[in-house]
Structure formats: C-alpha cells, structure tokens
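Every protein chain but one is kept in place in this view of the complex.
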Amino acid sequence: MRESIIMKIHYGTALGAVVLVAVHVLFRITMMSYGDSLQYENVIANYKFVPYAIMLELILVLLSVHGFNGLRVILIELKQGKSYEKAVTYGCLAAMAILIAYGSRTILLTSMGMT
Amino acid sequence: MKRNENREGIKGMANPGRYGIERVSYWLMRITGLGLLAYLIGHIYETSSILNGKSVWDSMLQLTQTTQGHVILTLVIGMCVFHTVNGIRLMLGHGGIGVGKPTRPDYPYIPNSQNMKNKLCIYASIGVAALAMMYGLSVLFGE
Partner (left out) sequence: MANTQIAEEQSSSEVSSKTVTLKIAKFNPEHDSGTQFVDFKVQYERWTTVLDAILDVKEHLDHSVAVRYSCRQASCGSCGMKINGRPRLACFTKISELDSDVITVEPMNNYPIVRDLVVDLEGMFDTHKKMKPFIINEDSEITNTKEFLQTPEQIEEYIQFANCIKCGLCNSACPTMATDSSFLGPQALTQAYRYVADNRDKGKNERLKIIDESHGIWRCHFAGSCSQVCPKGVDPAMGIQLLRGYLLGFRK
C-alpha cells in the first residue's frame, strides 16, 4: 500500500475518533453523574443500546488503526532495515487485530446479554 | 566498511530545548500518542471485566477509582486534548494550510511557516489541555 493511502487513513481515523470519543465522554458526564454512569447496571444498559454499541465498536477500530499506525511510524523512524521494518509493520498489524478482536468480544457479548 | 553517520540519535531527536516551541510540540505529540495508545490497551482490558459479572466489574472499578487512578485519568484527559487540538493544527499544516505563502526572503530570514498563528495554536493546545485536566480533576475528585 502506498504511504499516502496509509497516512490518509491515519488522518481519517483521527477525525472520526475525535467526534466519536467526544460523544463517548459526553455520555459519561451528561446523562448522570460520572460515578453513577460507571455502575454495573448502567454500563450494561449502555452496551445493550445498539447504536451506542456500534459507536463503541467504531471507536475501537478507529483508535486501534490510528494508534498502531502511529506506533509503526515511530518505530520505523527509530531504526531501519528491510527485515526490521517488515517485522514492525506486521507486528503492528497483528497487535491491532488482536486488540480489535479482544475489544469486539467484550462489546458483542455484553450487548447480547452474555455476561 | 560502514561509515559512522554521526546521527544525533534519540537524544537529539527528543531534545526539545534548541528549536523553540514547534520542536516541543513535536515531542509532546509523540509522547502523548504513545501514552494514549497505552491507555487504550489498558482501557480495553479494564472494560473487558464486565464479561465476568458485577463483582469483578466492581472490584475493577475499586482498583481504578483511587487517587492514583484519578491522577492517571486526568493525565489521559490532558494528553487526549493536546493530541487532538495539536493534531488538527498539524493536519491542516500538512495540507499546506496556515504555513504561509512563498515570498522572496529577506534578511534576517524569519521563516513564514514558523508563524505566530502556529505558535499560538500550540500554546492554545497546551492551555486547553490544562483546562480540560482541571475540569477532569473537578469531576473525578468532586464527587
């Protein structure tokens, strides 16, 4: 993939995440007090509200892509070499996939009531 | 034989002292990015405890709802706000917006791209991050 496409994804995920994280944070502090919003029942209710669950999934994907691409950028600027750069790229992709899978599992199972 | 390239290395890259606020913002952007990625991983692990029932969720909450937990969360708020505001400045800059127009340079050659607008945006992102941290502290410790 051309670097310009990767970086356009980097900027796009950043913009998307800014909007969605703002909504996520506002949910914590506007609906009820911050402490109450973290109570088990309220959190479960949040997950079961499908649009919110979809938004959480989107945030997870956007931030994982943005974060691990940022890490890749930092790492390939620190050290160079064909095999090292390949390892960094695939390592970051794998870590991103694992994080998305792990987070999605929480969102999916909780929203389906399997807790 | 491979010649020593005399690279400045991480110390030189990270040294924010010699080149003004723009270099400080470069350095802060990296640090906050890494910090936020670490938080994202921690947050996903933390919230996964909800799958194990109310008691596990409550004990995880107890673990994070401490003074140290609140301080870390306040730092995360600051990092997030700085990374966002400065990130928007950088994105616009990377597109060539707000970096000035090419001209015929004159001594003492003050670079147009290092203009006051950019400097003010960097100071503003630090300021807004500080304000958000104060608000975060009031919410977290105000209960």
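Assorted remarks:
First chain written, first letter: the chains are A and B, and each begins at residue 1.
Keep this in mind: a contact is a pair of C-beta atoms (placed from the backbone, for glycine too) under 8 Å apart; a residue touches a chain by one contact, two chains touch by 3 or more.
Since we're looking at a predicted model, the values are computed, not measured.
Although one chain is omitted from the display, it touches the following shown chains in the full assembly: A, B. Only one residue in the set A:78, A:94 or A:108 touches the chain that does not appear here, and it is A:78. For chain A, the residues touching the chain absent from view are 2-4, 6-8, 11, 73, 76-80, 85.
Touching the omitted chain from chain B are residues 3-10, 12-14, 18-20, 22-23, 25-26, 29, 90, 93-97, 99-100, 102-107, 109-114, 118.
Rule of thumb we're sticking to: only the chains that are shown with their structure count from here on.
Between chain A and chain B the centroid-to-centroid distance comes to 17 Å (mean Cα coordinates, whole Å).
Across the complex, chain A meets chain B through its residues 11, 14-15, 18, 21, 29, 33-35, 38, 40, 43-44, 47, 60, 63-64, 67-68, 70-71, 74, 78, 99, 102-103, 105-106, 109-110, 114-115.
In the complex of the two chains, the chain B residues touching chain A come out as 10, 30, 33-34, 36-37, 40-41, 44-45, 47-48, 50-54, 57-58, 61, 65, 80, 84, 87-88, 91, 94, 139-140, 143.
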